[in-house]
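Presented below is the structure to which this report refers.
Excluded from the complex is one protein chain; the other protein chains are retained at their positions.
Labels run A, B and C following the written order; every chain starts at residue 1.
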Amino acid sequence: MAIFISDATKVVIQGITGRDGSFHTRQMIGYGTRVVAGVTPGKGGQAFEGGDGIRIPIYNTVERAVTETEANASVIYVPPAHAAAAIMEAADAGIKLIVAITEGIPVLDMTRALAFVADRGARLIGPNCPGLISPGCGKLGIIPGGIVAKGPVGVVSRSGTLTYEVVSQLTAAGIGQTTCVGIGGDPLIGTNFVDCLKAFGADPHTKAVVLIGEIGGTDEQEAASYAGAHLKLPLVAFVAGRTAPPGRRMGHAGAIISGSSGTAEEKVKAFEDQGFRVADRPSDVVGLLRDALRDL
Amino acid sequence: MAIFISDATKVVIQGITGRDGSFHTRQMIGYGTRVVAGVTPGKGGQAFEGGDGIRIPIYNTVERAVTETEANASVIYVPPAHAAAAIMEAADAGIKLIVAITEGIPVLDMTRALAFVADRGARLIGPNCPGLISPGCGKLGIIPGGIVAKGPVGVVSRSGTLTYEVVSQLTAAGIGQTTCVGIGGDPLIGTNFVDCLKAFGADPHTKAVVLIGEIGGTDEQEAASYAGAHLKLPLVAFVAGRTAPPGRRMGHAGAIISGSSGTAEEKVKAFEDQGFRVADRPSDVVGLLRDALRDL
Amino acid sequence: MDLYEYQARELLRKAGIPVPDGEVADTPEAAQRIARRLGGTVVVKAQVHAGGRGKAGGVKLAASPEEAKSHAARILGMEIKQHVVRRVLVTPAEEIAAEAYAAVLVDRATQRPVLMVSGEGGIDIEEVARTRPQAIRRLSVDPRYGLLSHQAYGLAEFLYSDPGLLSQAADILTRLYEFFLSAGASLAEINPLIVTSAGEVKAIDAKVSLDDNALFRNPDFEKLRDPAAEPEAEMRARNAGLSYVKMTGSVGCCVNGAGLAMATMDLIKYYGGEPANFLDIGGSSNPDKVVAALEIITSDPSVRVILFNIFGGITRCDDVANGIVEATQRTKLDRPIVIRLTGTNEAEAIVILEKAGFTAGRSMDAAVMKAVELAGAA
Partner (left out) sequence: MDLYEYQARELLRKAGIPVPDGEVADTPEAAQRIARRLGGTVVVKAQVHAGGRGKAGGVKLAASPEEAKSHAARILGMEIKQHVVRRVLVTPAEEIAAEAYAAVLVDRATQRPVLMVSGEGGIDIEEVARTRPQAIRRLSVDPRYGLLSHQAYGLAEFLYSDPGLLSQAADILTRLYEFFLSAGASLAEINPLIVTSAGEVKAIDAKVSLDDNALFRNPDFEKLRDPAAEPEAEMRARNAGLSYVKMTGSVGCCVNGAGLAMATMDLIKYYGGEPANFLDIGGSSNPDKVVAALEIITSDPSVRVILFNIFGGITRCDDVANGIVEATQRTKLDRPIVIRLTGTNEAEAIVILEKAGFTAGRSMDAAVMKAVELAGAA
């Protein structure tokens, strides 16, 4: 039914009283997510109004939140200067699924935070990502609940709104999703394409995968190799940035062609070399996915 | 025949050109140890005269020494200010057995070095220890070769000369040793009593164990519990420091009774509570060991 | 943020790395004065955010202050890879016995800082990496322990065998790494790292890029920014919190989200058009950003049509619609506009836009096709 989250997922929101944190906490609750606690240092003991009379207790530390509420997942809306510390705090408190929405975290902060998360055996999604949503199960992050529907397709993407574009077309075409995961647009992220493909491959409800990549790095190339060798599901890819000039950062900190490496062309070719269909336009994804599912 | 070392042990000496390093390297070679390389930064390319015309190549780094000679064990005679760094260098180069002789390493240096050694899956013996010797196999460190003999007893100790005292009495009484290990007198050490008891327990040639402890910390107490529960061999203990006053450091940095904890009495009691014989005098060890072996 | 060589050299010098004397000049006369102070042969080097200065004639030896002046006169104002040279660095010419390369950057694959050294310095390191990878040694630094002394020494040993050079190089690498961390850099490069005929190891040319996201920790660095080097539109975009990259086509785009913005550019190309820019208004719902975005797009004379592509999520479509209306009320649009809006508050947005005389569609493909058509017709 879902990867990474389940009915047992109980969520603590780090930065719950901030502008983004408070807005999206209410959205998550509205979508049926079990938000059990919030954390804002110095506001411990207060309560957060989650809408419809729901009151979420606020704690000073994640550790306290976990002790009191048995939260096992965290969503982070903490400002960039403190977001890496917030990730480490969550992992230190024993949280095993950490979703970091924050954009603009210094990359050197992330080198430490990623090592810490790995040492603690936790999974980090993001940072600089929209999080994940599993229709009928809940959402951790900011993906709009209105554009998804329950169904057999796993979606994984480095971007936000481009994902929404593709997912809403899937939903409009009557193709629902198991889980949609935005892994984030930063150069250093916790969970990568391959991790998600492994999870989708192991999920009995996922029958096909849509992967949305972009320029920069080699995550898509590694995903193509992995999928070619191990993924037992049909996969349709789309890669954004065919027109992006080399050496320029395209919005996302990780979206940059370095020298001649990280281009959309090499990524498209990597998927095609493994026999996967690559959409030329976002609107081609639905058709290619139908073809792929028909081929089964 | 031996714990920790074997015929395949090939040794690199860190600090081979120093006063202690050069003296003991020759002793080790004289005892038949396979010393294959030395390291002294800035002296790479030179050779060390090991006695009897033996020339040991010197390298600038352990990594280079390992690449060139396949050394798999290291003995460290580096001065205290750089000894923790030398331990990390050895572990980083893939050395799995590191013996640190150096006394006087700052304890905070060791907190980092111990974490590093654990991360690399290496074994550290010491620091501030005489190392280990396996009659007929070789020695890593400074235990005099003349006082040991091949035989069935494993000896493990926190001290140096007190070990020599006991071992030489064993040898004089015709009781030889598999391996004698000095684990070191510092508060933070790599390999502790329990680690050595596990290794002796798994060594088919070791038929009995002599453990020589002293005041400070709780290593002996943990060894007693472990031995009581898991060690299938007879064990005789001796604990030095029954007359030591609380709060004073007795030579070894780790030999200090803190408050009322770490006394010789509680350590002796820990062994006796598990049914092990504890010698009142070093010269009682031989007799108790004979009794213990006879009881088998 | 990229720094100029002279700025990077100054930071490395402060970090304790040996860097030869030298000063920056923005007039030929100043270059002459510096050359006179330095004495002997000097090098006059164009200061631009671009590689290949040597080939472009931007680096010249001068045997006398007068020659330094004439070289500076020729180099200042020169254009190198679309960057106008406004300053030259004047440094003593060193007797070079050997050239090497050293750099620290963050490696995406290992997710760690990596130190790279090569005995082949003074040349393009990407070229070395491609053709002689064994000439480069990389060290992935565990951020939990930092750079350990033996690791710096081991890298130094890849470059030199003389003990004196070894310890100098190990010290420089250690300082370079510390600088990289404390500055919050994304690249700190010395190329070449030289050995002088006197046996001293020195950094001759340096390149530093700072992580924009880490600048808040070193507010002093903000004054190293050269407003003149940045196209005005990009500076305005940055100040407004937008991501903007100038392209060469005629369809000006305004999109929310970097991935969707790239996909929009790609779709323009797919339908036969050329994007005039990348522009991401980000995830916020601030009408002011929309106003700023429209100003930036319309300030580009090659833009023949403006395309909005908004997928409402956090971004509310009505906020964007209000921004469009507000901006066009201030300044009448002189070019056609195509608006695509869908998602959060889409219905409200369409009402707002229609009241102001705009039309809006829901299909990305349809909107892009129309924009390309209008750009061709305009």
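We adopt the following convention: contacts are C-beta pairs under 8 Å (C-beta built on N, C-alpha and C of every residue); 3 or more make two chains touch, one makes a residue touch a chain.
Treat the numbers as computed from the prediction; the structure is a model and nothing was measured.
J.: In the whole complex, not just what's shown, which of B:Thr163, B:Thr179, B:Thr206 or B:Gln274 touches the removed chain?
T.: Touching the chain that is not displayed is residue B:Thr163.
J.: Quick one: say which of B:Gly32, B:Gly45 or B:Gly251 touches the chain that got left out.
T.: B:Gly251
J.: Given that one chain is not shown, which residue among B:Ala37, B:Ile175, B:Ile212 or B:Ala270 touches it?
T.: B:Ile212
J.: Any idea which of A:Lys96, A:Arg112 or A:Lys269 touches the chain not displayed?
T.: A:Arg112
J.: Spell out, residue by residue, where the missing chain touches chain C.
T.: 144-145
J.: Considering the whole complex rather than only what is displayed, give the residues of chain A touching the chain that is not shown.
T.: 41-45, 60-64, 82, 85-86, 88-89, 92, 112, 116, 119
J.: For chain B, which positions touch the chain that isn't shown here?
T.: Here the touching residues of chain B are 20, 23-24, 80-81, 103-112, 114-115, 119, 130, 142-144, 146-147, 157-165, 168, 185, 187-188, 212, 214-215, 217-218, 238, 240-245, 248-255, 259, 264, 280-283.
In the analysis below, only the chains that are shown with their structure count from here on.
J.: State which chains count as neighbours of chain B and simultaneously of chain C.
T.: Common neighbours, chain B/chain C: none found.
J.: Averaging over Cα atoms per chain, report the distance between chain B and chain C in Å.
T.: 56
J.: If you average the Cα atoms of chain A and of chain B to get two centres, how far apart are those centres in Å?
T.: 51
J.: How many angstrom between the C-alpha centroids of chain C and chain A?
T.: Those two chain centres are 28 Å apart.
J.: Residue numbers in chain B touching 2 or more other chains?
T.: Within chain B, no residue touches at least two other chains.
J.: Going by the touch rule set out above, which residues of chain C reach two or more other chains?
T.: 144, in rising order.
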